[in-house]
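One structure coming up, written as structure tokens, with questions to follow.
Of the protein chains in this complex, all but one are displayed in their positions.
Order as written gives the chain letters A, B and C; numbering starts at 1 within each chain.
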Amino acid sequence: MAFVGFGTKAGMVPLHIWKPKVYASAPDNTSSLMAAVMLKIAIYGIVRHLFDFNAIDSSPDYVWLGMGIIIIGSISALVGILYALVENDIKRALAFSSIENVGIIFIGLGLSVVFAAFHLPSLSVLSFIASMFHTLNHSIFKGLLFMTAGSVHYSTHTKNIEDLGGLIKKMPWTAMMFLIGSVAIIGLPSLNGFISEWLTLQSLLAVFQIPSNVLQVSLAFAILAFALTIGLAGATFVRLFGVTFLSKSRSVNAANAIEVPKFMLIGKAILASSCIILGILPFIGMNLIVSAFNLPYMPSSPFETISITNSDDSNFASLMMPGVLVILTSVFVGVFVFVRIIGGKTKTMKYGTWDCGFGNLSEKTQYTATSLAEPIRRIFGVFYKPHNDIDADFYTKKNLYLKKSINVISTTRNIFDEKLYGKTISGSLFVLNKIRKIQSGKVNAYILYIMVTLVALLLFVGFGTHE
Amino acid sequence: MSDFSIFEYGLGILQALLIIVLSPLIVGIMRKIKAKSQKRIGAGICQPYYDIIKLLRKDEIVSDQSSWIFRVTPWINFVTTASAAFFIPVFLIYSPFGVVGDVLLVVGLFALGKFFMMLAGLDVASSFGGLGSIREMMMSVLVEPALFMTIFVIALFYDGTNISTIVSSANDTSILIVPGILFALIAFFIIMMAETGKLPFDNPSTHLELTMIHESVVLEYSGKNLALMEWSHAIKQMILFALFVDIFFPWNFVEQISLVGISIGILVFITKVSVLASFTAFIETLVAKWRLFRVSDLIAMAISSSMIGVIFFFL
Amino acid sequence: MIQGLFLLSSILEKKSISIFDGLFYLDSLSAIMIITISLVGFISSLYSVNYMGRQYDKLIVDRQKLVRYYQGFNMFLFTMLLVPISNNLGIMWIAIEATTLVSVLLIMLYTKQGSIEASWKYLLIATVGLSLALFGIILFYYANSVYDNSFNSIHGMDWTNMVKNAPQFDPNLVKFAFIFILVGFGTKAGLAPMHTWLPDAHSEAPSPISALLSGVLLNCAFYGLLRFHIISSYSIGPEFSNMLLIILGIISLGIAAASIYFQKDVKRMLAFSSVEHMGIISVSMGFGVFLGIYGAILHMINHAVVKSLLFFSSGSISQKYQTKSIADTSGIIKTMPITGFMFLIGGLAIIGMPPFNIFMSEFLMLSSGFSSENFLASGLVILFLVIIFASFGKHLLHMVFGNPKYEMEKGDLGKLSILPMIILVSVIFIMGIYVPEPLQTLIEDASKIILVGGANS
Partner (left out) sequence: MSDLILPTQIDLLHVSAVILLIATFGIVVRRGFSDWLHAYRYQTIILAGVVTLIAFVTSIWELYIVSALTLGIKAIIIPKVLFYVTKKLDSPIKLEMNPYVSLRISVIASALLVAMSYFMALQLPISSDKTISVFLPVSFSLFFIGLFIIISRRKALNQIVGLLTIENGLFLFAVVVTHGFSLIIEIGLMADILVGVIISSILLFRMSHTFDSVDIKNLESLRDD
């Protein structure tokens, strides 16, 4: 038990070093506050959970506690990544992505509580490990990402990714580090993020062992949220990496950037290599967790397969990352030899990108960060409330097709911030006036009232009688 | 389950090689069928092989704006997709590499390839690459939930995400399809069309910027790199087809390992995949490309379909 | 021709009371319903002669529509009479659904934009609601069929049969079924928040039809609800359905209060007042003591009478003023003295001023509320009643007194329009002071039917 606090602390150390710095530089208080508070709650939750790990019984309280954690986790994962996706400030985007990852951690934690409440100790331990492993991983790769973002800021003096671009040629090592961090954070195989997300997902898939239909189907929705989060995370980091490091530079600052000093790279290199090591040999990290929390789980050799068995001892799923690595390498060697034999030696020429014959391919033709986020912004429009201010200047007033210049200001609103400022004005007349608006004239709304009444009454009675 | 002989591992490698080698053939078959149903003659079914070999022998041109990401992407893409092929049963009821990874790993490997492909699209500083990447990005964001839900349904019904487990328990269930799986089938089919860039989602046979998704990402590639990109795309399609027939039509797997059994198994497999491929090709000739933002409607259909599948499981 | 059709309607009324065989069943509760329907039906057909005649003179309706109006009118009455006398709940449902279909035709008589809109909403909402009710009915039937070994398909749906078997029903099933019934028939009875069709339909229909809709149709639907209330009380005790009735009743009162306060249209105001009174009836019924139920039944009759009076007079008024806006209508008492006086009496009665009849029944309701210790509910009811009193009173005084906006000819709209109102006013006065002996016994019996249902279990 003495290890408990230490283990938690150890997992959080890089965060403790880097977070305050980042948050100090982030102008937006609400988002950082949100992340910070949630991290604290997470730690609190972990500790509390640990003290009760054996004491959890199947009382509905614990089930609801677990479900509550999962719901909060799913929502914050989704919300966090959605805001990270449209954010143009690289550090704030990373901060939002922290919210997402804490959400994923919460999902695992909540699952652990739920499983424990239903007396499924092995599953409970599994999801707990998943959650803790993700905490550990997150602290590693998020530290890495924040450090590289700091390097970018250091050498280009800007955090706005709209002004960056092409940095991979100027700062190759930093770019490499950021790439590793990105691949890790979006949970792609062979790096550590994949393992913990795989574990979380597996524990989500195991929900069918819970003896309650309502919970099972609700947890299916958690899978939905989780999957969407993973997908959005992929898009977010493609956008962040692509716009920051690839293609042409979008500003003078970015064009004149130089690689950061070596000693700044060393710290990152350590973190990056631990991402890789934990990805290939996840058991090192898992053993750390098991011993730190004194869990009833048999740790074994670092090359062991992670294997999850069903209730009837058949193989539910298994994962052996060293094996994956072997396959990957051998395929690579194979195809390399094959291509050499068939194709022989060929020449590679460098030439400009295809410009449709117009010539003068400028950096303005490439996709901007905002336009990269546009389709997703549109699809989740309900959530972002996107707003475009289009200000066009015409050559003549008569012909509105020949535009001299167009100025588009595209904004999204953080509906959560807005919702925080509640509407405080109320009075009985105001309320009455609102009530009166029920008669909105829309027959659709009327039928909706009927449906809502019906469902509300059914719920009211349904829960009244069965519990 | 975990102890296989060297021989069986050899068979496993054979299965993977089959997928990798046969995949251009399936592409050829599909093109031929599409051509026929549009009253064209079309190229021979071996044309994709000739294409790949020809491309492999060509010199290539690389954009001067691009970085090593651009050059490394075809390799990563090919290696991840080809590695994924190792986990797919073809004529055996299992894959000996099933211990190494499950269906989630396959999804992850695809995602890794796709991640680099999107980066490569952004790397060349052309607006086409960006356009392709962004659309690919949107599509994968939307497909992800549908995919995971479908996996969830399949995992529920067939006890696990391990592909070998899934296939063997699919083989054990009755011929009458379980209602929940019926929904998973619909969802999986839609996802398959989306992932392989089939018609309502993407039109790979055009180079018009309004319509293309996948093609605009690989626009700048030539020579070896293009060959690898096209091939890995074919492999991905083959893997998805193979998974589809493995899970939903799991008949005639080889029970005893013998030369005759294996060859029959291979034949049956090729037939099943070809039938599926022809079916998809027919569907492709029947539908028009959808507006990009309507694509999400279809994917919503897949999601809800698999959600109902989940519900059916719990009843 | 008009006279002929009018006669036909009276014959229909008389005949329907005499229909009495196995499928039909009459007790004092249905008798009360029939009396109300006949009274209001008779008087509104009387009023129609004048009202529709005027419309015909002004070329608002043509001959064909007039014929259709009277046919529909009689059909409407017939279907409504079918409701209380049918013992088979399936047939009762069909009858109620038929009232919807017929009244839709009546509402869309004018084929104006407003009436098309209103009838569309009415058709849609009422049909949806009634489908819910049918769900509930089938559930009850199922519950019955499980416990009745001798059931055959016709009598399995009989109300008497169900009441007999009710104590054996599965309580959860009954609860679910009752919710469906409540929402379903509640929609038709104008309980909030399912009342939304009501203001539109009432304000767009011809005034005599509005009177029928408001005074009688709502009662019919509530009657359907009541029958199931009895079954459910027999089965699981009255507390459950009482609670739900009180909740919905109070919501209705609240929404009606809010809407009346801001109302600009006379007929819509009256319609919302109907929502309010259905709420009162529902709450009163929900208090579940004898006095409350007695009051509720009395209130059903009183409301029907008073609301018809109001719709008639407001019909005449809007014909005279050519508007339904409250703001544009003022000084009625100067331009049309008798109608104005009637309107004033109706208005005062509806907001519960003594010595009119509504006061009696509302008083009964409140006292039963306090005696059954539903303090919160009673408190809320009083609060909303005060709001309604103030706002309705404000509108009423503005309309009746004050000066007309522009000069207009003095005089009422002919004897045939006054006569029905006079009859109603006299009924109001009589009922306000003293309930006739036979009626009193009828109501007492009816209350016992409802109450005993609860006391048994």
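To be clear about the criterion, contacts are C-beta pairs under 8 Å (C-beta built on N, C-alpha and C of every residue); 3 or more make two chains touch, one makes a residue touch a chain.
As the structure is a computational prediction, the values presented were derived from the model and not from experiment.
In the full complex, the chain left out of view touches A, B, C. Annotation: of C:27, C:170 or C:445, C:170 touches the absent chain (contact as defined above).
Touching the chain that is not shown, out of B:17, B:35, B:72 or B:182: B:182 (per the contact rule at the top).
The chain that is not drawn here is touched, among residues B:11, B:62, B:238 or B:308, by B:308. Within the set C:30, C:50, C:119 or C:374, the residue that contacts the chain not displayed is C:119. Annotation for chain C: contacts to the undisplayed chain at residues 88, 90-91, 94, 97-98, 101, 104-105, 108, 111-114, 116-121, 123-124, 127-128, 131, 134-135, 138-139, 141-142, 145, 153-154, 156-157, 170, 172-173, 176, 199-200, 203-204, 259, 262-263, 268. Those residues of chain B that touch the chain absent from the view are 174, 176-177, 179, 182-183, 296-297, 299-301, 303-305, 307-308, 311-312, 314-315. Interface residues of chain A facing the missing partner chain: 213-214, 217, 436-437, 439-445, 447-448, 450-451, 455, 458, 462, 466.
We take it that only the chains that are shown with their structure count from here on.
The interface carrying the most C-beta pairs in contact is the one between chains A-B. Averaged Cα coordinates give chain B a centre that lies 65 Å from the centre of chain C. Taking each chain's centre as the mean of its C-alpha atoms, chain A lies 58 Å from chain C. A straight line joining the Cα centres of chain A and chain B is 26 Å long. Per the touch definition, chain A reaches chain B in the complex via residues 166, 168-169, 175, 179, 183, 186-190, 194, 198, 201-202, 204-205, 208, 213, 216-217, 220, 223-224, 226-228, 230-232, 234-235, 238-239, 241-243, 245-248, 305, 307, 310, 314-320, 323-324, 327-328, 331-332, 335-336, 339, 342-344, 346-355, 361, 363, 365-367, 371-372, 374-376, 378-379.
On the side of chain C, the complex with chain A involves touching residues 120-121, 124-125, 128-129, 132, 171-172, 175-176, 179-180, 182-183, 187, 193-194, 196-197, 199, 240, 244, 254-255, 257-259, 261-262, 387. Chain contact summary for the complex, chain A toward chain C: residues 431-433, 435-436, 438-439, 443, 445-447, 449-450, 452-454, 457-458, 461-462, 465.
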